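Starting off with a structure, shown below.
With one protein chain removed, the remaining protein chains of the complex are shown where they sit.
Right, chain A next:
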Amino acid sequence: MADEASKIDHKRHLLLDQPLLRLPYELLRKNFRSAHFTTEWDAAFVKNLLKDTATGSLNAKTPPEDVVKNLDVMLARMRGLKRKLTTNAEEEARLYRQLDARVAHLRELSGMHTVDDVRYESWSRQRLDRLMIDYLLRHGYNASATALANERQMQDLVDIDTFVSMSKIRTALEGGSVQEALAWCADNKKELRKLKSNLEFMLRCQQYIELLRAEQPGKTTEAIAYAKKFIVPFNETYPAEVLHIIGLLTFGPETRLPAYARYYSPDRWSQLAAIFVDAHNKLLGLPSFPLLHIALSSGLSALKTPACHGAEATASSTPGHGTSLTASVCPICSTELNELARNVPYAHHDKSHVASDLMVLPNNRVYGQARIQECAAKAGLGPNHVKDLVTGQVYPADKLKKVFIT
(Lines give C-alpha, C1' and ligand atoms only; values in the text may rest on other atoms or scores of the structure.)
Protein backbone atom coordinates (compact mmCIF):
# COMPACT_ATOMS: atom_id res chain seq x y z
CA MET A 1 0.00 0.00 0.00
CA ALA A 2 2.53 2.53 1.14
CA ASP A 3 4.72 1.60 -1.80
CA GLU A 4 6.47 4.88 -2.55
CA ALA A 5 7.51 3.69 -6.01
CA SER A 6 3.87 3.16 -7.01
CA LYS A 7 3.06 6.85 -6.80
CA ILE A 8 2.59 8.65 -10.07
CA ASP A 9 4.77 11.74 -10.29
CA HIS A 10 2.57 13.73 -12.64
CA LYS A 11 5.19 16.34 -13.39
CA ARG A 12 7.64 13.77 -14.68
CA HIS A 13 5.51 10.87 -15.81
CA LEU A 14 4.72 12.24 -19.24
CA LEU A 15 8.16 12.36 -20.83
CA LEU A 16 7.29 9.88 -23.56
CA ASP A 17 4.09 11.74 -24.27
CA GLN A 18 5.57 15.11 -25.18
CA PRO A 19 5.36 14.63 -28.96
CA LEU A 20 1.68 13.85 -28.48
CA LEU A 21 0.96 17.57 -28.09
CA ARG A 22 4.09 19.06 -29.63
CA LEU A 23 3.56 17.50 -33.03
CA PRO A 24 0.02 18.78 -33.69
CA TYR A 25 1.17 22.16 -32.44
CA GLU A 26 4.11 22.22 -34.84
CA LEU A 27 1.82 21.08 -37.65
CA LEU A 28 -0.66 23.80 -36.75
CA ARG A 29 2.10 26.38 -37.12
CA LYS A 30 3.34 24.87 -40.36
CA ASN A 31 -0.18 24.77 -41.74
CA PHE A 32 -0.67 28.39 -40.76
CA ARG A 33 2.58 29.48 -42.39
CA SER A 34 1.50 27.89 -45.62
CA ALA A 35 -1.95 29.55 -45.43
CA HIS A 36 -0.35 32.89 -44.62
CA PHE A 37 2.14 32.62 -47.43
CA THR A 38 -0.41 31.80 -50.14
CA THR A 39 -2.78 34.47 -48.88
CA GLU A 40 -0.15 37.19 -48.95
CA TRP A 41 1.07 36.14 -52.36
CA ASP A 42 -2.37 35.96 -53.96
CA ALA A 43 -3.66 39.06 -52.20
CA ALA A 44 -0.72 41.12 -53.45
CA PHE A 45 -1.27 39.84 -56.97
CA VAL A 46 -5.01 40.53 -56.98
CA LYS A 47 -4.66 43.96 -55.35
CA ASN A 48 -2.04 45.04 -57.88
CA LEU A 49 -3.96 43.77 -60.85
CA LEU A 50 -7.11 45.40 -59.55
CA LYS A 51 -5.34 48.70 -59.11
CA ASP A 52 -3.71 48.55 -62.55
CA THR A 53 -6.98 47.56 -64.18
CA ALA A 54 -8.88 50.37 -62.46
CA THR A 55 -6.26 52.90 -63.46
CA GLY A 56 -6.13 51.54 -66.99
CA SER A 57 -9.88 51.69 -67.23
CA LEU A 58 -9.98 55.22 -65.88
CA ASN A 59 -7.51 56.61 -68.41
CA ALA A 60 -9.05 54.48 -71.16
CA LYS A 61 -5.91 52.40 -71.71
CA THR A 62 -7.71 49.20 -70.78
CA PRO A 63 -10.90 48.54 -72.79
CA PRO A 64 -13.84 46.91 -70.93
CA GLU A 65 -13.14 43.59 -72.70
CA ASP A 66 -9.67 43.50 -71.13
CA VAL A 67 -11.13 44.53 -67.79
CA VAL A 68 -13.36 41.47 -67.96
CA LYS A 69 -10.35 39.33 -68.83
CA ASN A 70 -8.41 40.76 -65.89
CA LEU A 71 -11.35 40.23 -63.57
CA ASP A 72 -11.45 36.61 -64.71
CA VAL A 73 -7.77 36.28 -63.88
CA MET A 74 -8.41 37.75 -60.43
CA LEU A 75 -11.37 35.47 -59.87
CA ALA A 76 -9.39 32.42 -60.88
CA ARG A 77 -6.66 33.45 -58.50
CA MET A 78 -9.09 34.03 -55.64
CA ARG A 79 -10.85 30.74 -56.25
CA GLY A 80 -7.46 29.05 -56.13
CA LEU A 81 -6.76 30.82 -52.87
CA LYS A 82 -10.10 29.73 -51.49
CA ARG A 83 -9.35 26.12 -52.40
CA LYS A 84 -5.97 26.20 -50.71
CA LEU A 85 -7.29 28.00 -47.64
CA THR A 86 -10.14 25.52 -47.36
CA THR A 87 -7.63 22.68 -47.30
CA ASN A 88 -5.66 24.55 -44.64
CA ALA A 89 -8.81 25.19 -42.64
CA GLU A 90 -9.71 21.50 -42.75
CA GLU A 91 -6.24 20.55 -41.62
CA GLU A 92 -6.51 23.08 -38.82
CA ALA A 93 -9.83 21.62 -37.70
CA ARG A 94 -8.33 18.13 -37.75
CA LEU A 95 -5.35 19.24 -35.66
CA TYR A 96 -7.55 20.98 -33.09
CA ARG A 97 -9.66 17.84 -32.86
CA GLN A 98 -6.49 15.84 -32.24
CA LEU A 99 -5.31 18.29 -29.62
CA ASP A 100 -8.65 18.06 -27.80
CA ALA A 101 -8.53 14.27 -27.83
CA ARG A 102 -4.91 14.18 -26.72
CA VAL A 103 -5.26 16.65 -23.89
CA ALA A 104 -8.30 14.69 -22.70
CA HIS A 105 -6.28 11.47 -22.84
CA LEU A 106 -3.42 12.97 -20.83
CA ARG A 107 -5.84 14.50 -18.40
CA GLU A 108 -7.25 11.07 -17.54
CA LEU A 109 -3.95 10.38 -15.88
CA SER A 110 -4.30 13.40 -13.58
CA GLY A 111 -7.09 11.57 -11.79
CA MET A 112 -4.84 8.64 -10.90
CA HIS A 113 -2.37 8.78 -8.07
CA THR A 114 -0.73 5.39 -8.04
CA VAL A 115 0.11 2.84 -10.69
CA ASP A 116 -2.02 0.35 -8.73
CA ASP A 117 -5.12 2.28 -9.71
CA VAL A 118 -7.07 -0.09 -11.98
CA ARG A 119 -7.54 2.71 -14.48
CA TYR A 120 -3.79 3.11 -14.80
CA GLU A 121 -3.42 -0.26 -16.45
CA SER A 122 -5.79 0.57 -19.28
CA TRP A 123 -4.19 3.98 -19.65
CA SER A 124 -0.74 2.46 -19.79
CA ARG A 125 -1.92 -0.14 -22.31
CA GLN A 126 -3.14 2.66 -24.50
CA ARG A 127 0.24 4.31 -24.13
CA LEU A 128 1.90 1.11 -25.27
CA ASP A 129 -0.43 1.06 -28.27
CA ARG A 130 0.70 4.61 -29.07
CA LEU A 131 4.35 3.68 -28.70
CA MET A 132 3.90 0.64 -30.92
CA ILE A 133 2.12 2.67 -33.57
CA ASP A 134 4.92 5.25 -33.48
CA TYR A 135 7.42 2.42 -33.93
CA LEU A 136 5.45 0.82 -36.76
CA LEU A 137 5.09 4.13 -38.58
CA ARG A 138 8.76 4.99 -38.29
CA HIS A 139 9.58 1.65 -39.88
CA GLY A 140 7.11 2.26 -42.66
CA TYR A 141 4.78 -0.52 -41.47
CA ASN A 142 1.88 1.76 -42.28
CA ALA A 143 -0.77 -0.88 -42.82
CA SER A 144 -0.05 -2.45 -39.43
CA ALA A 145 -0.10 0.94 -37.72
CA THR A 146 -3.38 1.89 -39.34
CA ALA A 147 -4.93 -1.48 -38.51
CA LEU A 148 -3.94 -1.21 -34.86
CA ALA A 149 -5.14 2.40 -34.58
CA ASN A 150 -8.49 1.45 -36.09
CA GLU A 151 -8.82 -1.64 -33.95
CA ARG A 152 -8.20 0.42 -30.79
CA GLN A 153 -10.12 3.43 -32.09
CA MET A 154 -7.32 5.81 -31.31
CA GLN A 155 -6.82 7.54 -34.64
CA ASP A 156 -6.72 10.95 -33.01
CA LEU A 157 -3.95 9.87 -30.66
CA VAL A 158 -1.51 8.84 -33.37
CA ASP A 159 0.12 10.58 -36.32
CA ILE A 160 -0.50 8.30 -39.22
CA ASP A 161 -0.80 11.00 -41.92
CA THR A 162 2.46 12.67 -40.96
CA PHE A 163 4.42 9.45 -41.02
CA VAL A 164 2.77 8.13 -44.16
CA SER A 165 3.81 11.23 -46.11
CA MET A 166 7.24 10.92 -44.58
CA SER A 167 7.60 7.30 -45.57
CA LYS A 168 6.54 8.07 -49.14
CA ILE A 169 9.46 10.44 -49.48
CA ARG A 170 11.81 8.02 -47.75
CA THR A 171 10.75 5.13 -49.98
CA ALA A 172 11.21 7.36 -53.04
CA LEU A 173 14.78 8.09 -51.91
CA GLU A 174 15.50 4.45 -51.26
CA GLY A 175 14.23 3.75 -54.75
CA GLY A 176 16.56 6.36 -56.25
CA SER A 177 14.26 9.35 -56.71
CA VAL A 178 15.07 12.77 -55.27
CA GLN A 179 12.12 14.77 -56.64
CA GLU A 180 9.80 14.13 -53.69
CA ALA A 181 12.46 15.06 -51.17
CA LEU A 182 13.41 18.19 -53.10
CA ALA A 183 9.77 19.30 -53.12
CA TRP A 184 9.67 18.76 -49.37
CA CYS A 185 12.83 20.87 -49.01
CA ALA A 186 11.21 23.66 -50.99
CA ASP A 187 8.17 23.54 -48.68
CA ASN A 188 10.35 23.82 -45.61
CA LYS A 189 13.17 25.99 -46.88
CA LYS A 190 13.27 28.49 -44.04
CA GLU A 191 13.04 25.92 -41.28
CA LEU A 192 15.69 23.71 -42.85
CA ARG A 193 18.00 26.68 -43.06
CA LYS A 194 17.44 27.35 -39.37
CA LEU A 195 18.32 23.73 -38.62
CA LYS A 196 21.46 24.05 -40.77
CA SER A 197 20.36 20.90 -42.55
CA ASN A 198 22.54 19.70 -45.42
CA LEU A 199 19.68 17.70 -46.94
CA GLU A 200 19.12 19.85 -50.00
CA PHE A 201 22.83 20.02 -50.74
CA MET A 202 23.10 16.24 -50.49
CA LEU A 203 20.10 15.79 -52.79
CA ARG A 204 21.56 18.17 -55.36
CA CYS A 205 24.88 16.34 -55.24
CA GLN A 206 23.06 13.09 -55.87
CA GLN A 207 21.36 14.46 -58.97
CA TYR A 208 24.73 15.62 -60.23
CA ILE A 209 26.23 12.19 -59.51
CA GLU A 210 23.43 10.52 -61.44
CA LEU A 211 24.12 12.71 -64.48
CA LEU A 212 27.77 11.71 -64.38
CA ARG A 213 26.93 8.06 -63.82
CA ALA A 214 25.10 8.02 -67.16
CA GLU A 215 28.42 8.62 -68.99
CA GLN A 216 26.79 9.85 -72.15
CA PRO A 217 28.36 12.69 -74.13
CA GLY A 218 25.50 15.14 -73.65
CA LYS A 219 25.16 14.30 -69.99
CA THR A 220 28.53 15.69 -68.96
CA THR A 221 27.65 19.11 -70.32
CA GLU A 222 24.34 18.80 -68.57
CA ALA A 223 26.14 17.88 -65.36
CA ILE A 224 28.37 20.95 -65.61
CA ALA A 225 25.36 23.19 -66.16
CA TYR A 226 23.61 21.50 -63.26
CA ALA A 227 26.56 21.96 -60.94
CA LYS A 228 26.79 25.64 -61.82
CA LYS A 229 23.14 26.18 -61.13
CA PHE A 230 22.52 23.99 -58.07
CA ILE A 231 25.80 23.06 -56.42
CA VAL A 232 28.00 26.12 -56.71
CA PRO A 233 25.45 28.23 -54.74
CA PHE A 234 26.31 26.04 -51.72
CA ASN A 235 29.94 27.12 -51.97
CA GLU A 236 29.69 29.44 -49.00
CA THR A 237 28.27 26.84 -46.68
CA TYR A 238 30.21 23.76 -47.80
CA PRO A 239 33.29 25.05 -49.68
CA ALA A 240 35.41 21.90 -49.33
CA GLU A 241 32.62 19.53 -50.28
CA VAL A 242 31.60 21.62 -53.28
CA LEU A 243 35.15 21.71 -54.56
CA HIS A 244 35.56 18.00 -54.06
CA ILE A 245 32.37 16.93 -55.74
CA ILE A 246 32.89 19.20 -58.73
CA GLY A 247 36.14 17.31 -59.20
CA LEU A 248 34.06 14.20 -59.74
CA LEU A 249 33.76 15.36 -63.36
CA THR A 250 37.08 13.70 -64.12
CA PHE A 251 36.28 10.44 -62.36
CA GLY A 252 33.68 8.21 -63.95
CA PRO A 253 31.72 5.49 -62.16
CA GLU A 254 34.59 3.04 -62.79
CA THR A 255 37.05 5.02 -60.70
CA ARG A 256 39.08 3.06 -58.16
CA LEU A 257 39.93 6.13 -56.12
CA PRO A 258 38.06 5.54 -52.87
CA ALA A 259 37.52 9.25 -52.27
CA TYR A 260 35.56 9.43 -55.51
CA ALA A 261 34.28 5.92 -55.87
CA ARG A 262 32.15 6.39 -52.73
CA TYR A 263 30.05 8.95 -54.56
CA TYR A 264 28.86 6.25 -56.92
CA SER A 265 28.00 3.82 -54.16
CA PRO A 266 24.37 2.70 -54.12
CA ASP A 267 24.51 3.03 -50.32
CA ARG A 268 24.22 6.76 -50.74
CA TRP A 269 20.51 6.36 -51.29
CA SER A 270 19.88 4.84 -47.90
CA GLN A 271 22.11 7.50 -46.40
CA LEU A 272 20.04 10.19 -48.08
CA ALA A 273 16.92 8.54 -46.72
CA ALA A 274 18.41 8.62 -43.23
CA ILE A 275 19.39 12.29 -43.58
CA PHE A 276 15.89 13.12 -44.75
CA VAL A 277 14.23 11.25 -41.86
CA ASP A 278 16.51 12.99 -39.41
CA ALA A 279 15.69 16.44 -40.81
CA HIS A 280 11.99 15.61 -40.92
CA ASN A 281 11.93 14.53 -37.28
CA LYS A 282 13.98 17.49 -36.09
CA LEU A 283 11.71 19.87 -37.95
CA LEU A 284 8.63 18.50 -36.23
CA GLY A 285 10.24 18.16 -32.84
CA LEU A 286 10.06 14.37 -32.93
CA PRO A 287 12.65 12.31 -31.05
CA SER A 288 15.29 10.93 -33.36
CA PHE A 289 14.50 7.34 -32.54
CA PRO A 290 11.24 5.50 -31.86
CA LEU A 291 9.67 6.24 -28.48
CA LEU A 292 9.29 2.51 -27.96
CA HIS A 293 13.07 2.21 -28.07
CA ILE A 294 13.38 4.83 -25.35
CA ALA A 295 10.75 3.15 -23.19
CA LEU A 296 12.25 -0.29 -23.70
CA SER A 297 15.86 0.53 -23.06
CA SER A 298 14.85 2.27 -19.87
CA GLY A 299 12.32 -0.36 -18.82
CA LEU A 300 14.42 -3.41 -19.63
CA SER A 301 17.23 -2.06 -17.47
CA ALA A 302 14.95 -1.16 -14.60
CA LEU A 303 13.54 -4.70 -14.58
CA LYS A 304 16.74 -6.58 -15.26
CA THR A 305 18.61 -8.37 -12.50
CA PRO A 306 21.90 -10.27 -12.60
CA ALA A 307 19.82 -13.46 -12.38
CA CYS A 308 17.96 -12.82 -15.64
CA HIS A 309 20.75 -14.07 -17.86
CA GLY A 310 22.28 -16.41 -15.34
CA ALA A 311 22.64 -20.15 -15.79
CA GLU A 312 20.65 -20.95 -12.67
CA ALA A 313 16.87 -21.15 -13.01
CA THR A 314 15.00 -19.33 -10.30
CA ALA A 315 11.37 -19.35 -9.33
CA SER A 316 10.66 -16.26 -11.42
CA SER A 317 12.44 -17.27 -14.57
CA THR A 318 10.76 -20.53 -15.49
CA PRO A 319 7.09 -20.42 -16.35
CA GLY A 320 6.94 -23.90 -17.79
CA HIS A 321 8.67 -25.84 -15.06
CA GLY A 322 7.86 -23.81 -12.02
CA THR A 323 4.70 -24.20 -10.11
CA SER A 324 1.63 -22.06 -10.29
CA LEU A 325 2.70 -20.48 -7.04
CA THR A 326 5.36 -18.59 -8.89
CA ALA A 327 2.55 -16.33 -9.91
CA SER A 328 4.35 -13.83 -12.05
CA VAL A 329 7.20 -14.58 -14.35
CA CYS A 330 9.93 -12.03 -14.87
CA PRO A 331 9.44 -10.24 -18.22
CA ILE A 332 13.20 -10.12 -18.78
CA CYS A 333 13.41 -13.89 -18.40
CA SER A 334 10.53 -14.34 -20.86
CA THR A 335 11.11 -15.68 -24.37
CA GLU A 336 9.79 -12.40 -25.71
CA LEU A 337 12.39 -10.10 -24.19
CA ASN A 338 15.29 -12.16 -22.86
CA GLU A 339 17.50 -11.77 -25.92
CA LEU A 340 16.64 -8.11 -26.37
CA ALA A 341 17.62 -7.39 -22.76
CA ARG A 342 20.93 -9.24 -23.00
CA ASN A 343 23.03 -6.17 -23.67
CA VAL A 344 21.38 -3.56 -21.46
CA PRO A 345 22.74 -2.88 -17.97
CA TYR A 346 20.81 -4.31 -15.03
CA ALA A 347 19.03 -2.22 -12.42
CA HIS A 348 20.82 -0.70 -9.49
CA HIS A 349 19.53 -1.50 -6.02
CA ASP A 350 20.70 -0.14 -2.69
CA LYS A 351 18.61 -2.50 -0.60
CA SER A 352 17.80 -6.18 -0.72
CA HIS A 353 14.30 -7.19 -1.80
CA VAL A 354 13.53 -10.62 -0.40
CA ALA A 355 10.70 -12.31 1.46
CA SER A 356 10.95 -11.80 5.20
CA ASP A 357 10.66 -15.50 6.06
CA LEU A 358 13.44 -17.03 4.00
CA MET A 359 14.40 -20.66 4.51
CA VAL A 360 17.17 -22.58 2.81
CA LEU A 361 16.58 -26.10 1.49
CA PRO A 362 19.26 -28.82 1.62
CA ASN A 363 19.92 -28.15 -2.08
CA ASN A 364 20.86 -24.52 -1.20
CA ARG A 365 17.76 -23.03 -2.79
CA VAL A 366 16.06 -20.32 -0.75
CA TYR A 367 12.33 -19.56 -0.60
CA GLY A 368 9.87 -17.81 1.70
CA GLN A 369 8.52 -20.21 4.28
CA ALA A 370 4.88 -19.32 3.64
CA ARG A 371 5.30 -20.06 -0.05
CA ILE A 372 6.95 -23.43 0.53
CA GLN A 373 4.22 -24.43 2.95
CA GLU A 374 1.47 -23.35 0.58
CA CYS A 375 3.10 -25.29 -2.20
CA ALA A 376 3.45 -28.37 -0.01
CA ALA A 377 -0.21 -28.13 0.96
CA LYS A 378 -1.33 -27.84 -2.64
CA ALA A 379 0.83 -30.78 -3.60
CA GLY A 380 -0.88 -32.74 -0.81
CA LEU A 381 2.43 -33.45 0.93
CA GLY A 382 1.31 -33.23 4.52
CA PRO A 383 2.94 -31.12 7.21
CA ASN A 384 6.22 -32.99 7.46
CA HIS A 385 7.52 -32.49 3.97
CA VAL A 386 8.29 -29.61 1.64
CA LYS A 387 8.83 -29.38 -2.08
CA ASP A 388 11.32 -27.25 -3.98
CA LEU A 389 9.32 -24.73 -6.02
CA VAL A 390 11.64 -24.96 -9.00
CA THR A 391 13.21 -28.40 -9.04
CA GLY A 392 10.32 -30.30 -7.45
CA GLN A 393 12.62 -32.14 -5.01
CA VAL A 394 10.90 -33.16 -1.77
CA TYR A 395 12.61 -32.79 1.62
CA PRO A 396 11.65 -33.44 5.22
CA ALA A 397 10.43 -30.16 6.73
CA ASP A 398 12.96 -30.28 9.56
CA LYS A 399 15.86 -29.98 7.10
CA LEU A 400 14.94 -26.36 6.44
CA LYS A 401 17.17 -23.71 7.94
CA LYS A 402 16.35 -20.07 8.55
CA VAL A 403 18.18 -17.45 6.49
CA PHE A 404 18.87 -13.97 7.84
CA ILE A 405 19.12 -11.10 5.43
CA THR A 406 20.41 -7.86 6.92
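The definition used in the following text is that a residue touches a chain if its C-beta (ideal position, glycine included) is under 8 Å from a C-beta of that chain, and two chains touch if they have at least 3 such contacts; residues count from 1.
In this text, contacts and distances are computed from a predicted model.
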{"item": "Which of \"small monomeric GTPase\", \"GID complex catalytic subunit 2\", \"RING-type E3 ubiquitin transferase\" or \"non-specific serine/threonine protein kinase\" matches, in UniProt, the chain that is not displayed", "value": "\"GID complex catalytic subunit 2\""}
{"item": "Touching residue (missing chain; options A:153, A:288 or A:384)", "value": "A:288"}
{"item": "Option from A:221, A:270 or A:393 whose C-beta touches the chain left out", "value": "A:270"}
